[in-house]
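A protein chain is absent from this complex, but the other protein chains hold their places.
Right, chain A next:
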């Protein structure tokens, strides 16, 4: 699974480095012409993302980008800044279909698929309807009805959670075979311990797999899945302590001790009349015209004045 595809020969044209499945590289010309990049919805964020669609098979690939600071490519006799590495990896289209099914479920009725998979923002979503064995695929996540040989679908949360549980189990198996570090402790991804299976607990694997799957489903569904799998609450969601401004009661806040009663009266009256020291007297005699109080240099007003000039 390796192929460098560069688009454009000119020095100024942006070149993309791609890793695509081997069979796409070796594919016939006809199939290659059926490959297209499309912008579809990201089922997790609801925003746009780039996908690769193979019209001939048809098949869906998601595009992931490797992006790190301070990297560049040398491609033959040219330089490509950025150092991006694009991956086209097969994607289960059900995650995308699910996005539309959940959206349509708000109406709470059975609908034909063409009515469900509609998007003004990403009109290319109709490509999803071309996928083979769509009915079989949808059976994992929907209830269906057939009237006059026409199928109507309705999102089923129960079925979906069951399906997602299978996904989590599959992911766990893949995590184990690939020795992915799933422990909660901080450890470098580049560090391979000799015996990873024994050091990572089963629970860590489930949580990790759940998190990974959650990158492909909306937040609400992720939470539901977490409950369904009886996962412990993630530590990140521990409520932060209330900020000090929060009022705990409606009663007006009063100081417990009144420090002012000792000095208010005395200071105001006595100090004015008190005798000044020799140095203070000398200072008082100084011609202060044109001098500003030190306070004025720190106030916001002073800054504004300068800004206008």
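The working rule: contacts are C-beta pairs under 8 Å (C-beta built on N, C-alpha and C of every residue); 3 or more make two chains touch, one makes a residue touch a chain; residues count from 1.
We adopt the following convention: contacts and distances are computed from a predicted model.
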Query - Per UniProt record, name of the chain withheld from view ["DNA replication complex GINS protein SLD5", "Ribonuclease", "tRNA methyltransferase 10 homolog C" or "RNase_PH domain-containing protein"] - result: "Ribonuclease"
Query raised in the report: Looking at A:32, A:67, A:145 or A:227, which makes contact with the chain not pictured?
Result: A:67
Report summary line: Cross-chain touch to the chain not pictured, restricted to A:118, A:161 or A:212, is A:212
Report summary line: Per the whole complex, from A:49, A:134 or A:161 the residue touching the absent chain is A:49
**Report entry** Interface with the undisplayed chain - residues on chain A
**Finding:** 16, 37, 42, 44-45, 47-50, 62-70, 79, 86-87, 180, 189, 208, 211-212, 214-215, 219, 240, 243
